[in-house]
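The complex appears here minus one protein chain, its other protein chains still in place.
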């Protein structure tokens, strides 16, 4: 390849991974206050205030209404889309008493039981979830054969 | 030279400069709380408490008695010997209303007027204050000649 | 003089800390994981293997560092560190004692070697650091080794490259060799990984084949792991598999050739593939410092 190799190519490749958001600068900027809010739940006194009135606590943070709604709904996929990072969001689901496995399973469209069963059986295979582009090309090739 | 080149040689060379303490790890560790105390004077409310009762304010910091005495005496050469760094100590003399020139002059054994006059005339020449070892050798050579 | 006598890699899944702290570490779920560490616990308790200091490479998971400040490489030069409150109260484990003499020596040496270190004197340490201590030492009243925390950013992209991590390990080895204090046995531990993805519809990804290739390549003289790009970790091992670049700091510090003393791999722990390996240097040679301040007569010669 002759095009310049730089951060753009590096970042573009990340968009080729199915069902995955890499926590790049773009996401870090969008989610700045969302993540700082989540971080604040590391302090016991903040957790108490948060648990007493979630909405009121959220109002103290310059987050978008969309981010606030997604927090209240514990919609983790949405929160990742809005710039959340899983290690920051962990303070939120930990405060809810959820484990990583429970919280993570909510993002897969599987029930927590099915997700746990998949993990116990060896986890999700990387086959077919490595590259959106490769999947598309494979589909094209398959159609080609059928014709 | 065949001896290993590493941080030890790098640091040893610093001790060869007359009238100078380089702010190395060894000094940074010794002066940790002294410098953090000075840093605290960046906040207006801390400055007010400090000015109201210097000794009481100092007691809040895990500094050595020697460091506390040197702070109370504004003995900046001593403070540097005890691990102080000039940029941290600047918060102390700034709180006293002293300029860098006034505070720095106190370390030279010169009056502030004489020090200022020296600066206005072009500053202190590096001649003869580059190297303790070189000075010693030059003295030896001079004695040699006299004999 | 100090010398690196071994390298240990281990996952640092927070749930392992919970299991150990609540006495579940020998139940049906956690038993097979902890059993894989029994060999190491016995080995490390023997006087000839016991390290005086552990350089513990880990990543902070939004505990000591928030988004205000993100150091790529941060080295702890402080006297002690408290376990962090990660949202459910701090773990009830001993404080971590530092080794400021060796830590500052390493920090200073690394900067002369042109690594742009961030020096830390005060911070709390999270599961990334305390879980490996638990896995290796169980639940003592005090940790049996001093610890130099080396925190690596693997959360906000880009993390350091594999090559940079390996090179940092080599520079750490040079620094340890040139320490002039007490005779110290030093371990270097690389933590995190192996394959796991904690997000999105692809969550739960595990790649045992790739993980085992990675374990294989930690052994011997190959430097193949050094040039794996970030995108390969992401595709093959899930979005959080990138933590494995931290193992390369450990590997780089062991020098030209390693031998494996013990190896353990288990799926799953929560969402993660547990990997653990104990290595010793066979030929601990590392390249000389290429830098002026670290290595050139002119930089130290008197005028």
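A, B and C label the chains in the order they appear, each numbered from 1.
Everything that follows uses one rule, which is that a residue touches a chain if its C-beta (ideal position, glycine included) is under 8 Å from a C-beta of that chain, and two chains touch if they have at least 3 such contacts.
On a predicted model such as this, the values are computed, not experimentally measured, just so you know.
When the full complex is examined, the chain removed from view is found to touch A, B, C.
Only one residue from C:146, C:164, C:196 or C:251 touches the chain missing from this view: C:164. What chain C contributes to its contact with the hidden chain is residues 67-74, 108, 111-112, 114-123, 156-164, 167, 227, 229-232, 235, 291-293, 296, 298-300, 303.
As for the chain not pictured, it touches chain B at residues 7, 10-11, 13-14, 17-25, 28, 32, 35-36, 38-39, 41-44, 47, 76-77, 80, 85-88, 90-92, 94-95, 99-101, 104-105, 107-109, 115, 118-120, 122-126, 129-131. Looking at chain A, the residues touching the absent chain are 1, 4-13, 16, 24-26, 28-29, 32, 130-131, 133-134.
Everything below uses one rule, namely that only the chains that are shown with their structure count from here on.
Chain contact topology: the protein chains form an open path, each linked only to its neighbours in the line. Averaged C-alpha coordinates put the centre of chain A at 25 Å from the centre of chain C.
Computed from the mean C-alpha positions, the centre of chain B lies at a distance of 38 Å from the centre of chain C.
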